[in-house]
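Below: one structure, written as structure tokens.
Only a single protein chain was left out; the remaining protein chains are all shown in position.
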């Protein structure tokens, strides 16, 4: 579809929504209901469309969105099948039309789901309590940073404990949220074994250490076997340890964060627990902690007494809120549903298949000339995902990973994730099949990559100028950081276009 | 998408649906529950797919279905906007999960909707009662044919009254259902004014006449101004008159079938009343009749007594059933919803806009070189739709209407309906904008047609070999009536392919 | 409405060159015009009000969600997989029209996959697009048989579902018409619920166009002698028409295996909601022989090549024998049917696959058996037939209560009891047809049994 921007569509006087007419008794002079001078003068320059036009426009945009319609081996996110039944159930008015401030006796269903799911996460992690208020993985990291503040403040040590330690391969959100919560960030580099050395950690730890925030395995699939010693070292110095479980899939059912000594952890319900990605939310970063941090958790907590469920708002030491109300409850329901569908056996099977698929993919990927693997010296099988490099391809052909991404979509498969900042591996790609993608899909995806790599040698211009059969051609993003060119709204675009 | 047939997909052992496990008390030896010899031996050769694969496959097929995603000036059907709210409401379990055999006190909602909508149709038509059992317009015509049988049988005249009269421009279903009900069919040809002459009717009418079944206006938009005299002539001979209101849009709110003398009529709720087409149903042919035919209506009828609604199964003279139960109730709800959204004023506005749009389209279409209009000698404005001919284009370029259809879809607009059998007009097309399509859409559609007509002159090969940018190329249907080639199932296809 | 904006409307009228839209209706004579104003209920123009109104009305319904329901008998409560709902509501399919083979390619393929997968279940090679309902499919099948054989007598089971039978009667036309077909009832074996073969043999003759039987029967009994019935029919030159529940075909042998010539049945169990009876659909399938294929009244989709070798396209096969192609000379008639459901049916069959059909069939058999055990153990209650699939005749005659009274008492307990058979099947006394499927967990059946015990003890 060659679909104009919605503000270019429509005709004056056309309507897509009719408000109810006020009943005769309700009708009143609107101006008399307003303080003087607050009335809007010019109507907003919104488009005027019929309902059908709006529907068609956005369905066209939907059709121009690949989503999971292709093959999407998207790494660092563990793409899962998002069971349709969860969408159907959560769309029911018994959830969609529920207000979080309703009397508790009319919230028993949703409270029970939250309570049941919390018990599941407690079992998976060994933690004492969970909250679902954080609106994503990053928000859960932020929650931890805030709880870290409150914990140390309660001990009178906050002024001293100004440092949060993380690693270069831990997701940027740990570093960023720690900083936003007021901490200095110490980032450990990788050591020779593909993870930071225990020595580097020990050198970083001090009585200024507020917390360690770390993911494991990292998104190269490397598991830090010394993580228990890390935790001990940080604990000895009086710091807290937070486990970012973004890469839970590979260790799911095999380890428990609490048993490794961590004080807190987080799960992404919207990815790891089969909630849909939605292009980036609605999401939930489920945050769990051990008993000693429970007083600091954001409130409310869901409590069960004699089979009745209630909300406990009481928490004098609580950090309060990281977001209004209890979080994206429908995502919690979806996550609960997913675990119930699988049970303990199913979760283990998912982890196994996920790691099997990743290693199968690796076997095949490395057969493609020019594809190499990060830290090739590490012989052990990787968990869940691995990072590869196309540096050799780039050197030989001038084609970089962005070009390859653009070209892959021409084959109806989605491009791989490259890497988070900083790019330690040149020309990185991070595909991850998870337990979702079938062998046929993985094979197809790899065949496409192989074909594009071949094409990079045979016809690099074709790759460099890709895509060729998509809704639009290659976007020139060179101006989007230039104040004279960026335009995040149509009105800015019109103004700047007129000025240019 | 290059999407294989579903039977080519999947892998042995893969599952898309898991039945519940029988509870321990329920578990039993299945063979012991069956009479000997009835057990299936070889499992059916169905594909084995995961749920995700099934979803993705059929969503790919959805994306390869144009539906109303393009611009579809589809004549003889009056394409309407299918309000999404109707889909949302009818998907609710309070309708979707209702069984028609429930106790009446648990059917009050649906009975009231049916009752209310019946009253609306009575008002629009002047008829006495309506039923919604017929599963489409053709089934309503069949219902009329069956009621005609019962009516004449009740008067002892059925053996004599063996003929049903229709016109060449009435939908084929009237002729076909009359024949299937056991009648001989007399089809009147068109007269010089674009409709059959009153004389031809009078010549056809006799004491063998069981019924007249006729549409008006026909699908060239020509209204028969002598229709009252027709009805009188048939009535004088003792026959019944049935008004196929497939083309109701152009006369909606302006005439009532009963006031013209008709004994019965039908409306297509799935088109004229904004129920979705669904590629061809679920549909409802709402059949209404005057008092003297009510005893023959299929049962049950919905009756109201003191604000309570019930089903009247009692009808000793009833034709019984044309389909099990009461018909496609959700379609009735959608039609009711549509009328309630518009009210009398809105219906009139819809009729006006529909006829305005048609005449606007005509003005623009006739500007395209080579496009002519049926019965050009008739000066009066047409109602709702008109038939055009591209004969001149075909003569000049060799490109026929099928080629033009195939090429138009390359521009993202859907091809026009051509005509029903028999094709009285050479190289016909029958576009119809209805009240739905905006001026912009109509203009775009006509521009596409004009461009394709131009292309027929400039590059006929390109048109003849179209489509060029669709999911598939031009289908070669030359073998589908050949027993050695047709294959309505994959198993037949495999067999014939192997034999070929 | 997109063109209702006053300026735009004016623009269109100007282009046409008329001032008043009324002029465009000049063809309609004055004395045809409506007498008086239309009195319709006031418009609810806002979606807010409209949906509220509809929701309020529908809230007056009970449903299989609000109640525990054992109603079946032509419309069955099954689990509809969420994928089926997604597809049934997908706008491309919902609004699909008749376009070109390319613009409708996806939908045509889905239709072909409907026919193909049904063909695998039935082991029959020729399948048409669905008709309105099982009864309609039966009506057309009988007419096909009459055209094939040139005969006019049709044998059907005496316990054929009355709704289906009423439809069939309509299709067979009254005695006054030339093309009338005579329906004759074949007795049912009171023990097994299957056809009484002796009675069948008695009634068979060289004037019989078709023998129709069902398995499971309208009353849920599994027919144990299907092959014998087909052999008897074939012996007298009659066509054998089998009515089957497609959901049973994971455990029951396909109709082709016992010699059925034409198979018919309902498509509603394949992923379609009950919709207050609006979910019905019927299929017709046969061997891929011209003798049969040329008699189909339906539309059917054939796979076909395209201009590009190896590419699959789809086209309507045998269109010219339909009423669209030949008007009154066509086979019966066709028109809009339930084609959207066919897409859903296709997805349903693909979801289940061979193992899903088997597991589901076995589960239903076991649940029925459990229900028979529980209910049969109640005082004054007798289960009629020994081998039941999905539906169970529960005879309360021994309890001294009427089904009507029992069902009223069950309703007070939030239960829809089985369909009352006492009017249509007086030979069964006070019997009700209980439907038990995969949606009925053991606890549901136990709840029913406990409620019945209580009701019967009163």
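When the chains are written out, they are named A, B and C in that same order, and each has its own residue count from 1.
We take it that contacts are C-beta pairs under 8 Å (C-beta built on N, C-alpha and C of every residue); 3 or more make two chains touch, one makes a residue touch a chain.
Bear in mind the structure is a predicted one, so any value in this text is a computation, not a measurement.
Within the full complex, the chain left out of the display is in contact with A, B, C.
Across the entire complex, the residue among A:223, A:273 or A:445 in touch with the chain not shown is A:223. Between the chain not shown and the residues A:118, A:139, A:263 or A:400, the one that touches is A:139. Residue A:25 is the one among A:25, A:199, A:306 or A:461 that touches the chain missing from this view.
Residues touching the missing chain, restricted to subunit B, are 11-14, 17-21, 48, 50, 52-53, 55, 59, 83-88 (touch as defined at the top). Seen across the whole complex, the unshown chain contacts subunit C at 47-49, 51-52, 55, 65, 79, 81-82, 86, 89, 91, 438-439, 441.
Just so it is clear, only the chains that are shown with their structure count from here on.
Seen from the Cα centre of subunit C, the chain whose own Cα centre is farthest off is A.
Mean C-alpha positions place subunit A and subunit C at a centre distance of 46 Å. Subunit B and subunit C have Cα centroids lying 19 Å from one another.
Averaged Cα coordinates give subunit A a centre that lies 47 Å from the centre of subunit B.
Residue positions of subunit A touching 2 or more other chains: 11, 14, 50, 52-53, 55, 59, 83-84. With touch defined as above, residues shared between interfaces to two or more other chains in subunit C number as follows: 1-2, 4, 8, 45, 47, 81, 83, 85-86, 91-92.
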